[in-house]
Each structure stands twice: as C-alpha cells, then as structure tokens.
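Note that one protein chain is taken out, while the other chains of the complex remain in position.
Note that the chains are named A and B in the order they appear, and that numbering of residues resets to 1 at the start of each chain.
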Amino acid sequence: MAEKIRYWQALNRALDELLAADENVFILGEDVGLYGGSYRVTEGLYAKYGEWRVRDTPISEDSFTGLGVGAALMGLRPVVEIMTINFALLALDAIINLAAKVPFMAGGRLPMGLTIRTPGGVARQLAAQHSQRLEHTLMNVPGLRIVVPSTPQDAYWQLKQAVLSDEPVVVLEHELLYFHEGPLDPAAPPPPPHRAIVRRRGRDLTLVAYSKMALLAQEAAERLGEQGIEAEVVDLRSLSPIDWNTCAASVARTHRLLVVEEDCRFAGAGAEIAAGLTERCFTRLEAAPMRLAGLDIPTPYNGTLEARTIPQVDDIVAAARKLVKEGS
Amino acid sequence: MDRDRALALLHDMLLGRKFEERCAREYMNGNIAGFLHLYPGEEAVAVGVIHACEASDYIVSTYREHVHALVRGVPAGEVMAELFGKRTGCSRGMGGSMHLFDPERRFMGGYAIVGETYPVAIGLAYGIAMRNLPEAVICFFGDGAVNQGTFHESLNMAALWKLPVLFVCENNQYAIGTEVHRHSAVPEVYKRAAAYRIPTERVDGMDVLAVHKATEHALRQIRAGTGPWLLECLTYRFRGHSMADPGHYRPPVEVKAHQRIDPLELALRELSPIYPTPEQIAAAGPDAILKLRQYCSDQGHLPDEDFRQLEAQVDAEVEAAVRFALESPEPSLEDAWQALLANRRGETLL
Partner (left out) sequence: MKRPITMPVLSDTMEVGRLVRWLKQPGDRIRKGEVIAEVESDKAVMELEAFDDGWLAGPLAPEGSEIAVKQVIGWIADRPEEAQGESSPVEPAAPEKAAPPPAPAKPAAPQKAPEPAAPETAVSPVVAAALEPRREDDGGITPLARELLAELGLSPDAVSPGPDGVIRAGQVLAAALAPPAPDLRHAPSHRVERPSALRWKVALNMTRTTATPQFRVTTTADLEPLRDFAHDRQWSLTLLLARACALAVAAHPLFNQVWTPKGLARFERIDIGIAMDIGEGLVTPVLRDAGGRPIEELAEDWRILKDKVRRRRLQPQDYEGATFYLSNLGTFPGVRQFDAIVPLGASAILAVSAADASGQAALTVSCDHRVVFGADAARFLDTLVTRLQHPEGLVRS
C-alpha cells in the first residue's frame, strides 16, 4: 500500500529499518545525532539507537569519511552523511583514494560496505560555494557507485540497497527534493539500484535526466504533450553505472536525445550521457544529441540570476521544441 | 627479556634489513618497479611495536611498510611477489610496494597518501569500540605526516570517543628531503598529543627493547579503555627517501653518525648486562652486522656459530622469497576486474 511521504521521511524510514535490522550499520556525520540532521533525515534515530550507532562528528569531513572507510574494512556498514557535496571536496581523499581504491589495491580481499549520503545542487540562493553539482568528479572514479534518486520511493529503496551493498555507494540527494512529497510503497519490489526508469512514454524525443531535473523533465513533457510533442522521459536513477540499455532503447525509438542536467555543461555528467548514447545509437539519430545544462559559471547569489544559470521547465520545453523541429 | 624473544626480535630485524637490501638489488635488476621506499635504519620501530601486539590487533601502515608486513607474519615470498607485481603477491599484484594488504593477519594496508593512515585506523578502532572488543589498532605514520589535517581531525575524534588506537610516529627526521625543524613549528611530535589530551611518550626508535617496552605499556592502557596513545619513535633511515632519492640533502657525517647507532647494534647492547664503552663501539667498526655478532658472542646469547646459522637462515628466506616471486605467474586483466568487482557479489550489471 502506497502512502504519501516526503523524501526526507523516506530516507529516515530506510535508515531506521536498516539500523534495526543490522547492528553493523551505523551513521555518522555532522549534526546527525542530537540535532537530527540538517535536513531531518536522521531525526529521532539518535534517541532510538544511541550515540555509537548515530554519531555526531566534529567538522572533519576527510577524517570522518575515512573513519567510515576504516570501519567498512572490518565488515561494518557505515552510513556517512556529508552535509552538502560542497564539503565533500574536503573528503575526496577518503572517497577517491580510499573507498574506491583500497578493496582493489588489496586484490579484492577487503569489503567496502560504505555509503556516503550527500545533497548537492542549486537550492535557494546559497551562492557559489554551496550550490555545486559534483557528480562528474565522482563519475570519473572507477570503484564508486552513484545513485541519484528523484522520488521518495527511490530514495527509500536505493538508500537501502546502497547500505546493504559491499561496494562503496554515493547517494546523491538534492536539497530541493527533501521536502518533495510522493508515494512510498515499501512492499513493492524495487528495481536494481542502477536501473533507469521510463517515467513517461513518448515517440518524438527522449529526455534523459536525473535527480531534481527528472521531475522538471516530466513537467516539461506534460507541457510538450499539450503542444502535440510527445517526449519520453528517462529518469536515470544511477550515474555509475548508467543503464545504457534503457536509454538506448528509448533513443532508438524516438531518434532524438535531449539530456537535461543541472551540472555545469562543460565536461559534466551530460557529456558522458550524450557521448555514450551517440556511440550506442549513432545510426538511429535524426539530429545531434542536445545537452541542456547549467551554465559554466559559478552560481550567483542573486535569485533571478541563479535561476537563469540552470535549466527551468520553460527551457526544457524550448530546447525540446527546437530539437524536434530540426529538419522536420 | 628472555632469549627466545630476543632472538625473535633479532631475526626479524635481520630479515628486515636483508630483505630491503635485496629489494634495492632487485629494483636495479628491473624486477621491482614504481616507487620503492626502504626501511634500513628504522627496523627497531616496526619490530619493537609489532612484537608487542596481539594477533587480533590491526596494523595500519604507510608506504614504507615492507618490514611491518614481514614482522606481522606476512610470508616474505608473498611480499616479494607483490613487489614483483605477481599474482601470488599479498595484494594479488594490484597494490605493489606501497599497498601491501593481508586481511587474515589484520595487516590493513600500506597507504601512499601521507596522512591517510589516521582516519582508516580510527575507523577500525570505532568498530572495535562499538562492538566492545579487547582489540586495538596500531597506526604508523612519519614525522612528515603530522602536518596533514587528518592528523588533527583524527586525533581529536580518537580522544573524544576514547578509541583504542596506538599512534606510532616513525620520526626519521625528514619529510622526504625537508628536515623536521624546517617543516614543523613544534618539531617534537609527542608534544602535539597534548593538544588532544592523548598520553604520549618519546622513545629511542633505534632501541628495539625500548620501543617494545613502551608499546606494551601503551597497549595495556589502551585495552583498559583509557583511549588512544601516541608513541614518538626517534629513528633514522640510512638510505634516501626512495630508490630515486640519493639523499644528498643529508650531510654524510650525519648519516654516518646514525649508522654508528645502528638499531641492530643497540638491540644487542640492551641484551647485554654491561653496556659497552664508547671505545668498544668504536672498535667494532661501522658494520652493524659485525658489531651485532661481536656483542652477541660477548653476551653469550648468541655464539658465533649460532649467529652464522641465523644469518644463513635469513639469507635463505630472502633467497626463497625472490625465487618464489620470480617463478610466480603474472596476473591477468581478468584478475584486475575480479579485484575491482569482488564486492559486487556476482550481481550482474548492464
């Protein structure tokens, strides 16, 4: 039975159930305990499971993420919350040099059941240092898996799957999704964590998006539908690995690809998606793939400018219309 | 210290020395590649500390960790095979000199980014504390690593949560080519522990028995639940930072002076009821192995005959390790994928 629930509540419920089911699971991060998490994701868990299972850390991103790595080496399942992905830059050594490398360098003889939860993306006027999208940085690291849930249902299941995996998984959340409401049906069997989902069927073009942009793409697709353009929307759900089959099957049907990403355009996630699908669908394309992305500019504080630097629903509609019109 | 323990220390120090000298040779033979950081001069630290540990304790080490692995019991053949990049290496040929791992012996790796050992160690210690186990973690690092942020971050957390970690600073007085007083405002590393109220001791890292004793003491406290300890071991590397480093930044007289206090020699001095006079040391000459032999026979612990036997035994061990490494197969690309995907547990992706 599905119930309406907020994104943060879905994450909270998943963590609660994980902590209850497996004593190897523990949470650590800044203000995850007594305070309940800066986006309420760990609310109530400290009181229920105690300080060793839900650990408030000092502001030491590199070391507490590395602590998670060390604990994972002995078979524990740490869930590290990094308050925003902007702070994860301080922990890149732990993520890239340790979590992604140690099991490999040990010849595959050590587990790495580490989960890193962190929100990214442009929220509301947080300025350049607090508005980054760094998925491209992590996508380029073999040995890491990256999931990007856009709905409460996916947030719940993909977090659970991440924690139960022996591979290091980064769960990229979005600051503007936490308060987003949607159905959660914990009984519905989840798809594999890396599987993309076709959120809407269409024949005229394929919109590939993820995280918050997947929701915007669906909104744009409805608007396009009213204008007689039927857009298919693929929500990637995972950025590493990418479900090429689902994407390629869609592009092969629609012959046109529009990638929508909040990430900066230059060498962003969309570049990989466009290149990967061009390689796979070259002979099925009727137009060059198009990337609608964030501008290559640090995010300005001013709200109007901020909105203009990342794709909005109107932009997706306009870009889709241009793409469909090309040559027809 | 009883004779068996003393001889075990001696054996491991001798093995560490001969293994490393052989590595240098094999590097020049082209059998070992990449970065190679050798340990001669510092043996008393690895041997003294690790001999004081339990088998259930975890060891986290740096990129100069061959001897730590050997002392921990990782077979010399597997270590040499790893340096040769072979499939039989302790890291399956994926890690190399700087990344030796042996999960069964709780040897949790060599880490090649300076300052990485602290967070890994406190993570293991966190798990131990969470499960309330009587285990501890030994975290090795050099004097150059104390200026990384992770040193302060991790010591803070370890002290805050009373984690069972023994931080062991191998202070060989150089961060590659930068001497300790040129890279640290407070060159005495042990003083930094005070900032986190971590009990600490500075020991002569050329004196294996002193190191051993200090480690035993610290681990007793740690197992009693008082939280972390920090041991600063003053030591010296006889060679350059790595094979690529001639070590020209150090005056030859300084190197010579340290070679005169070779830890192997000191080990024997500790075993002796009567300390040798400076004249005796001078008479023994610069060769540490000769001095060692002299003192052993003087003390009656190790007659000449037995020492020759021990030396021959270590030589044979190193020779066997090299032969094992040479004869071992190369890993395949398939092995590399296996190493990457082992934790995927057979889950098939797209």
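Definition applied: contacts are C-beta pairs under 8 Å (C-beta built on N, C-alpha and C of every residue); 3 or more make two chains touch, one makes a residue touch a chain.
The structure presented is a predicted model; accordingly, all values stated were derived computationally and were not measured.
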{"item": "Touched by the hidden chain, restricted to displayed chains", "value": "A"}
{"item": "From A:L89, A:L164 or A:L295, residue that would touch the chain that is not displayed", "value": "A:L295"}
{"item": "Which residue of A:E17, A:D185 or A:E286 touches the chain not shown here", "value": "A:E286"}
{"item": "Where the missing chain touches chain A, by residue", "value": "6, 8, 36, 38-40, 123-126, 175-176, 178-179, 255, 265, 282-288, 290-297, 300, 302-305, 307-312, 314-315, 318-319, 322, 326-328"}
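Going forward, only the chains that are shown with their structure count from here on.
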{"item": "Rounded Å distance, chain A centre to chain B centre (Cα mean)", "value": "42"}
{"item": "Residues of chain B defined as touching chain A within the complex", "value": "58, 60, 89-95, 99, 101, 103, 108-109, 111, 113, 116, 118-127, 129-130, 149-150, 153-154, 156-157, 160-161, 338-345, 347, 349-350"}
{"item": "Interfacial residue positions of chain A with respect to chain B in the complex", "value": "26, 52-53, 55, 57-58, 60, 62-74, 76, 78, 93-94, 97-98, 102-113, 142-143, 165-167, 192, 194, 241-245"}
